[in-house]
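My structure is below; once you've seen it, I'll send some questions.
Only a single protein chain was left out; the remaining protein chains are all shown in position.
Let's turn to subunit A:
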Amino acid sequence: MTTPSDATARPDPSEPARAWVFGDNIDTDQITPSRFIVSSDPDELATHAFEDLRPEFSQSVEPGDFVVAGENFGSGSSREHSPLALVGAGVSGVVAQSFARIFFRNAINLGLPVLICQGADAIDDGDEIHMDLDAGIVVNHTKDEQYDAEALPQFLQSLVEQGGLKAYTKAKLDR
């Protein structure tokens, strides 16, 4: 098993890149089909991300790309393999109209930026977007639009900025 990429090496969500758009209720079985989750290696998981739903994703996703979804993204099991697969694929952030709780929590803990954005349904597959985490907005360069998102509460933003829960806990144990 390799270590999940640490946050300092993570792509910058303020850099515009391609949006991969998914629908409502994308559950963890669809993000990382259960037959592949005997592995917890982010790179290997990334090669199977969305395999049943959108087989071309894992071949064509570029580091820095975004995942955009509708309501209730990441519902289902608590498997951290799902956000980890996105980290492994180099996804720089996830924008959704809403998230399932555990996925949201896992993503923050891994230092993967997530924004809840009602206007996400205006984003089309292939649009070029970026996330502004401080302001809580998503900018669509292709359509020249921007959408308000719920800025992360201070505590969560600092978790993401520090690189996730591991870095936060290490700092805490060192204190």
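In this section, a contact is a pair of C-beta atoms (placed from the backbone, for glycine too) under 8 Å apart; a residue touches a chain by one contact, two chains touch by 3 or more; residues count from 1.
As a convention for this text, contacts and distances are computed from a predicted model.
Think of the chain that is not pictured: of "DNA polymerase sliding clamp", "Replication factor A1", "DNA repair protein" or "3-isopropylmalate dehydratase large subunit", UniProt labels it "3-isopropylmalate dehydratase large subunit". The chain not shown here is touched by just one of A:92, A:109 or A:140, and that residue is A:109. Touching residues on subunit A toward the chain that is not drawn are 1, 3, 25, 27, 29-30, 33-35, 37-40, 52, 71-72, 75-81, 83-84, 98-102, 105-106, 109-110, 153, 155-156, 159, 164-166, 169-170, 172-173.
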